[in-house]
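Every protein chain except one is present and positioned as in the full complex.
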Amino acid sequence: MSNPSEINGGSAVAMIGKDCVAIACDLRLGLQSVTVSGDFEKIFQYGGNFVAFTGLATDVQTVSTELRQKHALYEMVEERSMEPNTAAHLVSSMLYSRRFAPWFVGPLVAGINSTTGEPYVCSFDSIGSMDVSHDFVVTGTATNQLYGMAESLYEKDMSPEQLFETISQTLLCAADRDAITGSGGLVYVIEKNGKVTKKLLKSRQD
Amino acid sequence: MSNRYDSRTTIFSPEGRLYQVEYAMEAISHAGTALGILAKDGIVLAAEKKVSSKLLEQETSAEKMYVLSKNIICVVAGIDSDASTLVETARKMALQHFATYDEEIPVEVLVKRICNVMQGYTQFGGLRPYGVSFIFAGWDSSQGFQLYQSNPSGNYTGWLATSVGANTTSAQTLLKQEYKPDSTLEEACDQAMLIMSKTMDSSALTSTKLEFATIKASSDGAEYNVYKPKDIEPLIEKVKSTTQ
Partner (left out) sequence: MDILLGIRTQNEVLLITSRSLARGISVLKSDDVKVLECNKHTALAFSGEPGDTTNFVEFIRANVRLYGFQNKQELTTHAVASYARKELATSLRSRKPYQVNILVAGHNGTPELHWIDYLGTNVTLPYAAHGYASYYVLSTLDRWWTETLTLEEGLELARKCIDELEKRMPIDFKGCNIHVVDQNGVRLHE
């Protein structure tokens, strides 16, 4: 376990529904096999944009605070809110600025464009390569398990309620097959009308 | 007018004065009036905008009101371009503090740091001082709501109500008359509007000539509100109806 991205563990997933998006993460923070904390949230809110960071926890904290700074400055200077695609490009350029000494994080961006009303999800590698998706994106130590669950459960144009069920099951079942992901989950469902629902999921505490 | 002791910013005159700093303050006394009133549940800032031409784009961003962080706003009197670089510095300082300590910068800490920057230009040679005065309004968890005023020398002072700019003398007189120690933010807004209506050069009070902002208590500390022209109209109407 000398891979920095797999020391602390953790995973996240985001999905597009009809006029809504959902983003979810687990709550575990560990040091290899030892669980240190069971309420380490990996999703951060920047205005209407939700960004999940998985990977090395210290870099999760560093990059999320740096993004908080850049987002706040953007909103003060531009005097308008930041759109999800803008947030995604910002994340991308922040990561690429450390091309030769990367932050060991795997971010996801989820949000709804305030002018077009289009849902938006995007994932990244640790040096900022963007992958904009029309259905779902996954990241973290349970990436493979999440892909399997999402591929089999995902349907087009789900309602916010259906989307919540789908993303929750995807996360929980994937976490069951990854020893360093779990200790509960956190789900945000973001709707076009601006409604945001935050729900905590209970799961095995081992 | 000019003499031997004002060619450099850093040279005292025989009377112990720094002329360049005083000239900077003179520049401010020609700016549109700005004022701030501290209420028990918030702070109001108001400013007069000098409209030079009707061809001037009015819909663009506020000229004098700036947000420095979630908990601090300010109003500017003086040279706008000087102000905007200081505002940029202030915003970065506030964000740096938030990133390091995960807490909003205390108001006086930010004011002190900005004033230290301004003071530097009155002591180190070659550059002119900043030609701006700020009125800072902010909230923090240890000191609550605070109102400060700075000037180009780098001095700052805390106030219950204060003003700067062209008609500051008459505004100060009115503030002394009108100020009530335990007024609410709503009452303070009305007072601010009334004083602006009496001190402004133009006869008719319009939203195009005014800027207005408040900071008040919220569930997670403080929230600011920089008024749009349409939000200012009701306040003007209210003042008109009470004064008639």
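A few points about this structure:
The first chain written gets the first letter, and so on, giving A and B; residue counts start at 1 in each chain.
Rule of thumb we're sticking to: contacts are C-beta pairs under 8 Å (C-beta built on N, C-alpha and C of every residue); 3 or more make two chains touch, one makes a residue touch a chain.
Keep in mind that this is a model prediction, so the values were computed, not measured.
Of the chains on view, those touched by the hidden chain across the whole complex are A, B.
Among A:A57, A:A110 or A:L201, only A:A57 touches the chain left out of the display. Although one chain is not drawn, the whole complex shows that of A:F40, A:F53, A:F164 or A:Y188 it is A:F40 that touches it.
With the whole complex as reference, residues 7-8, 29, 31, 34, 36-37, 40, 56-58, 61-62, 101 of chain A touch the missing chain. Contact residues of chain B toward the unshown chain are 99-103, 106, 108-109, 112, 142-143.
The criterion applied here is as follows: only the chains that are shown with their structure count from here on.
In the complex of the two chains, the chain B residues touching chain A come out as 61, 67-70, 91-92, 95-96, 98-99, 102.
Looking at the complex, you find that chain A touches chain B at residues 65-66, 68-69, 72-73, 76-77, 79.
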